[in-house]
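As you look at this complex, bear in mind that one protein chain is not there, while each of the others sits in place.
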Amino acid sequence: MRRERVRDLLARVADGAVTVDSALSSLAQEPTESIGFATIDHHRALRQGFPEVVYGAGKTTEQLIEISRRIADRGDGVLVTRVAPDAAQALADALRGAEHNAIARTVFLRPTTPAAAARGSVLIVTAGTSDLPVAEEAAVSADALGCVTARLTDVGVAGIHRILARRTELDAASVIIVVAGMDGALASVVGGLVRVPVIAVPTSVGYGASFGGVAALLTMLNSCAAGVTVVNIDNGFGAAVAAARIMHG
Amino acid sequence: MRRERVRDLLARVADGAVTVDSALSSLAQEPTESIGFATIDHHRALRQGFPEVVYGAGKTTEQLIEISRRIADRGDGVLVTRVAPDAAQALADALRGAEHNAIARTVFLRPTTPAAAARGSVLIVTAGTSDLPVAEEAAVSADALGCVTARLTDVGVAGIHRILARRTELDAASVIIVVAGMDGALASVVGGLVRVPVIAVPTSVGYGASFGGVAALLTMLNSCAAGVTVVNIDNGFGAAVAAARIMHG
Amino acid sequence: MRRERVRDLLARVADGAVTVDSALSSLAQEPTESIGFATIDHHRALRQGFPEVVYGAGKTTEQLIEISRRIADRGDGVLVTRVAPDAAQALADALRGAEHNAIARTVFLRPTTPAAAARGSVLIVTAGTSDLPVAEEAAVSADALGCVTARLTDVGVAGIHRILARRTELDAASVIIVVAGMDGALASVVGGLVRVPVIAVPTSVGYGASFGGVAALLTMLNSCAAGVTVVNIDNGFGAAVAAARIMHG
Amino acid sequence: MRRERVRDLLARVADGAVTVDSALSSLAQEPTESIGFATIDHHRALRQGFPEVVYGAGKTTEQLIEISRRIADRGDGVLVTRVAPDAAQALADALRGAEHNAIARTVFLRPTTPAAAARGSVLIVTAGTSDLPVAEEAAVSADALGCVTARLTDVGVAGIHRILARRTELDAASVIIVVAGMDGALASVVGGLVRVPVIAVPTSVGYGASFGGVAALLTMLNSCAAGVTVVNIDNGFGAAVAAARIMHG
Amino acid sequence: MRRERVRDLLARVADGAVTVDSALSSLAQEPTESIGFATIDHHRALRQGFPEVVYGAGKTTEQLIEISRRIADRGDGVLVTRVAPDAAQALADALRGAEHNAIARTVFLRPTTPAAAARGSVLIVTAGTSDLPVAEEAAVSADALGCVTARLTDVGVAGIHRILARRTELDAASVIIVVAGMDGALASVVGGLVRVPVIAVPTSVGYGASFGGVAALLTMLNSCAAGVTVVNIDNGFGAAVAAARIMHG
Amino acid sequence: MRRERVRDLLARVADGAVTVDSALSSLAQEPTESIGFATIDHHRALRQGFPEVVYGAGKTTEQLIEISRRIADRGDGVLVTRVAPDAAQALADALRGAEHNAIARTVFLRPTTPAAAARGSVLIVTAGTSDLPVAEEAAVSADALGCVTARLTDVGVAGIHRILARRTELDAASVIIVVAGMDGALASVVGGLVRVPVIAVPTSVGYGASFGGVAALLTMLNSCAAGVTVVNIDNGFGAAVAAARIMHG
Amino acid sequence: MRRERVRDLLARVADGAVTVDSALSSLAQEPTESIGFATIDHHRALRQGFPEVVYGAGKTTEQLIEISRRIADRGDGVLVTRVAPDAAQALADALRGAEHNAIARTVFLRPTTPAAAARGSVLIVTAGTSDLPVAEEAAVSADALGCVTARLTDVGVAGIHRILARRTELDAASVIIVVAGMDGALASVVGGLVRVPVIAVPTSVGYGASFGGVAALLTMLNSCAAGVTVVNIDNGFGAAVAAARIMHG
Partner (left out) sequence: MRRERVRDLLARVADGAVTVDSALSSLAQEPTESIGFATIDHHRALRQGFPEVVYGAGKTTEQLIEISRRIADRGDGVLVTRVAPDAAQALADALRGAEHNAIARTVFLRPTTPAAAARGSVLIVTAGTSDLPVAEEAAVSADALGCVTARLTDVGVAGIHRILARRTELDAASVIIVVAGMDGALASVVGGLVRVPVIAVPTSVGYGASFGGVAALLTMLNSCAAGVTVVNIDNGFGAAVAAARIMHG
């Protein structure tokens, strides 16, 4: 159960709208649930503010549906990432009301009570059009975690005036996620322009000596702009969670 | 000139304590200063809230002294990292009042006006005693950037009860920096226990297949705890700046 | 011929149930058998306690059937690992009574005399649901080698309470196999909790900087919990044999 | 406090030799002890059968002496590995009765009560003379952990008859540790000859494409002899702990 | 034109069987032939004793047929390696009399005059059945280069007696090619048993930390048996040419 | 707008052929154009002499068509590289007059005014026939950038006389692009023969330890012929742009 | 003999200032000179416009002096790079008039006739002060090769306004050498700003995941600014030769 819902429940107990027994029953659900091929961490919503997000790769469609349903049953919604197209369709059918974003490869069922909105917004900046799937995963995830998002697309450093022309948007953001493949240089430039947290996501866009995103990863880890932090290659989801940890701080 | 000092100056102009001409003269200093072997970015203090920090490695003692003096002359203090012992001594002598921290390999001259204190505190957690130099660099840097810091030392996962026994300190932190070499597993455990931002610093502690910190770096980039962000190996300074970006947000 | 069967045969000679000539004839089979594309090591069952296990990858279906039949003819059963689905079906058809486990990618024909049961049990722990195929290969193999197995699934360190809640099962095991991809951190935590042998199996679960399991492999090799040993990425079979070497010791 | 000593204490309470209050006082020592730069895991001796072993690299001599004394004060002895020659001398001076093994780079203080002896023996096999320091670290550690050890030195596969001539010793061992650099091929040969557990330790012996032990590490991870497990490059200590986990099982 | 044919031609000029003009005309063919997408090195047969061998990968079927025909037209035969199945069929159809070996992925048209036979024989030893395609490429190539070949298959070191039992064949060989994947340890054992040249071919057989044959490659480069030489991963052809260089020396 | 066209426009204003208002209107087009999934850098033609070239990989066919049309509308032509066959067909249909080169994987629409021709010519040399697709990409790109090109194909160093026989062509070139996979040695030989700029393009041709072109890349970076510069693996386009930068200097 | 000197000699023969015999004698010097441990390529000055440059690393002081003297004796001057301080002093003493640049680690003896000056100038841009030694090697080398040089120092992208403020210098250059370590991002930004050739030199400045310059190297190879070419890590000399090849074109 998400923190917002527990707080709400306790408030309703306090003002008599809900009986102690009824509240107890809601809170008494097991923190973990074992279903043979998975041990679901239902406690995570309370501990970290969002329910366990399901990593879709390497799981069968049946497993995905079963795990997602168990989480959805708690009422906090559910987010599944890296879902193959076929599984995504089946999953969206199984979870009534869920949204399938084909570019982001996500299936998302909104919680019955919307997540507490964070102040400020997360700006997602991409170096090129080919980086969009990762940026989209970040955007869907940030939205699921209660963050308002904005975007700047295709503003890589080969034409440096593109990013310089957008200083207003950069200055308005509370947290910036920079998504870039190939040379990954955009993270350093953005990191030097702003004072807010910058989370860099290297992407596997490129070929040859990009080594599936390693080049961009190394660029970002060695950023000459101090304080830029980095997540795994193509990990738009992780960047969104990092942003949400900051936004809800 | 740091943001605090500019704000202060403008306030004093507003209430008549400083004349417009005098204030103009203070503000009219060049944003960059070229001294042959360096182009100092004096504008950084205003743009990012802290003056350019000097990376000591690969510079001669003479260069370090000259660059540091130019920055110190602006009154915002100066921090030099990764200084070899000999150069550190010479530098500390040249910058009256500067503190040399031998473990952290830093020389730090506090600004005349203290930096605006951030709310909350940064908790620096280390897996082992050998990780202390990196943690110390992070602590000195965070202090220089106006952050209150606390520490948990030698609480690696080989004795998991050590970290579990410190939940109170973990829960009290606004941002947590996890410093770990070898398997780097502590970052995942901490990332799963808290909801605040977690910045992981892999260290080069280890041997053989630790590959100078690569093992810990990869562990942290692949953390199964979502939203853990990572900086370069041994980059305590970078983690502190990332924390300061969050704390001053 | 497996050690149990030789011991049994000798016992029957001792009590007169089998004549010397008949026993001699059984024992006189060639220790190796050459069939053009393979040299089967029939002696292995006697030397190491289990017959040569057939590595299915890179062999044609015809080769697999031929090799498996030759081994099966000796009566000690046969285990084939890493079989592609099509080959597995053909193989299961060819070896009457063989079991095809699609998740583990194994085909297993039980020996006519069951293997001597080892004391104690092997506990197979997985960090996530996506690690199941490797865990399953370990379980089928351990079973084939005469070990009793138990499992803990999806108890990775992102929710550390999941593994801590299972101390009873951990303490009851004689040997523990930890199967984990991504950050591979579970091996260190388990290694620190128990005093029995811990065999770590990195898996190729993950993406980007997991480099096909290298991240987990390095984590495990650098485990801060002393005495954790490691096998190749995705090598559930190898972990099972290592466990059997210990269990039958 | 080591398991043997706790068991002994409880037995003496049972037969009246020690009062309950006195025993309680002995048991009431804190499981962890914080000394600023370290958090000592005193509970480890009880949990895992041997006290926390101190990793000497990256610690100052002062830190090593302080940590070692705290552990030694509990009476279970203390083992320090990877100690630089200077620190080793200072440490051996500070810990009365401690033995400094220069080849193994260890300092070892025996416990007042000897560790429970394990049944059987650990055979440490090396491919070449240059592998001796790692083998020696393994031997000292195994001894400290209560194991009887034996050795076969310089029996690498370039002269295969050297190892084949020693079948008797191989067959007599309960666990075999194979220490080899360069091609690391000895582990596969030994693994194919015996049925007991084989723990392979790659060493950094070699040059060029040995890449500091990576070649031997990969050889061992890919051993065609099933069930060979591997520890980190040059990690003689880890191999000894793995052996002790098996021997005390 | 191959050396044998030139020598034969000159002999026939010497004894009057061929006129000077006719011989001149045969010898006057251009040493290289440009056909737009290729520059064929017809001189190679004379310079190195065998015609240019065509590397099939990355060429279109049309290019393969055109290049092969040009070479075949000179009468020295032609060997094409690494041909995809479809292209192989088309190529075999286009070159009347050519043999397609599906396992070796070769298409070979024998020369009209057989190559001069080398003294002695090349023994091709494989560690496992899965190494056969590379061994087969070596065998076809060695045959094309005029060498007599013999084979030992599936005699890897996990069952060391398999290779030890074949000392007679090892001792009879003039050159030995060892083909092995996974740990690649067989090359060191063979290299230590014989005094003739040993050429090691690592194969990409394996998974995980075999890294597509890198593990075996490194093992072989670091062989503790002195004087073992190595060719590229899966390069059966190259090993055969190296053997032929020795055999025809 | 390309430099040539701006220069032409200004000349026409100067001689009265175009009114100031009309010219202003032409020049007033936005330097960047945002279309949701892309920010087109129209200014690049003026700044660098050629319009933004579209990198086709990782973009949908719809995105490619939309971006290409926007660029084509400015009248400077458009070049799209690394287009999959299906997308290429659709793109060639959408851009009337565009040429699809299947080997080079390019779609190219010539500008209405031809680019200013550079003096001299670019010679593209390939080591083998399998390197042709990369060479073709370089040739199409160089042509699009206004360079005259010539070629030498399949002149690798295994038959060193092939390149030595072509000194005339080498000496006639203004810039030489060397395209080679496998050992990449051709770049060093050419670099040592000529005094003009040599741009080396490693290709992914090869297998095993060529590691997808890394071997050739390293060879070229370590060329013992001084002053050879290198671009990314398979980056024929980049080499062409580098050549054009030189040719138009 | 350098091209300029040969041209001059021929002119003097043409106008009778030098006799044919005397000129013949000058031209008759051997193109290569063997001195046991070296084969000097005297022909290189004529073929490539500058004499063989001596790579100082790995040669003894005696070898360096001997080789340098032989080259200097031809009158075209000599440049030695990567000379250790001790050897540099001895070499500067041995070659009368030679200049030792301690930062660049070069010893340079100017030719008696100055090299033909190239039109335009080479601009050497560095990201940070620590990159200066490599930049200095490039500057000394370019000077030796007859190029006029200019510099921009410490203008890395963390303060992007530093490079943007220097557009005039960037636009005035004929060739730009960008020297940068850490993230190496400066090359992409400069490459996007100018249309002249850009040669990127990664440096080993940095630590941790900079991997001795690999991070910067990969960034530069993957530059999103098209047509940036790259030389080896720390190869200031190579960049200068590449620039000279262009400048003298």
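Chains: A, B, C, D, E, F and G, in written order; residue numbering restarts at 1 for each.
Rule of thumb we're sticking to: contacts are C-beta pairs under 8 Å (C-beta built on N, C-alpha and C of every residue); 3 or more make two chains touch, one makes a residue touch a chain.
These numbers were taken from a predicted model, which means no experiment stands behind them.
Enquirer: Which displayed chains does the hidden chain touch?
Expert: D, E, F, G
Enquirer: Could you tell which one of F:Ala38, F:Ala127 or F:Val178 touches the chain left off the display?
Expert: Considering the complete complex, F:Ala127 is the one touching the chain left out.
Enquirer: Check each of F:Ala98, F:Val189 or F:Ala243 against the chain that is not shown and name the one that touches it.
Expert: F:Val189
Enquirer: From the list F:Ala139, F:Ile199 or F:Ala216, which touches the chain that is not on show?
Expert: Checking the options F:Ala139, F:Ile199 or F:Ala216, the one contacting the hidden chain is F:Ala216.
Enquirer: Which candidate, G:Ile65, G:Ala144, G:Ala187 or G:Leu217, sits in contact with the chain we can't see?
Expert: G:Leu217
Enquirer: Across the whole complex, list the residues on chain E that are touched by the chain not included here.
Expert: Listed in rising order, the touching residues are 47-49, 53, 174-175, 192-199, 217, 221-222, 226-233, 237-238, 240-242, 244-246, 248-249.
Enquirer: Contact with the hidden chain only, please: which chain G residues?
Expert: Interface residues of chain G facing the absent chain: 31-32, 34, 36-41, 43-44, 52, 55, 57-59, 63, 67, 82, 202, 204, 212-214, 217, 232-235.
Enquirer: Hey, which chain F residues sit against the chain that's not shown?
Expert: 127-128, 156-160, 164, 182-185, 188-189, 191-193, 206, 208-211, 214-216, 218-226
Please note the rule applied: only the chains that are shown with their structure count from here on.
Enquirer: Among the remaining chains, which ones contact both chain C and chain D?
Expert: Chains touching both chain C and chain D: B, E.
Enquirer: Can you tell me which pair among A-B, C-D or E-F shares over half of its residue-numbered contact pairs with C-E?
Expert: Having compared contact pairs by residue number, the answer is E-F.
Enquirer: For the two copies chain G and chain A, is the contact made of the same residues on each side, with over half of the numbers shared, or of different residues?
Expert: same
Enquirer: Could you work out how far the Cα centre of chain B sits from that of chain F, in whole Å?
Expert: Here the centre of chain F sits 44 Å away from the centre of chain B.
Enquirer: Among all residues of chain F, which ones touch two or more of the remaining chains?
Expert: 217, 232-233, in rising order.
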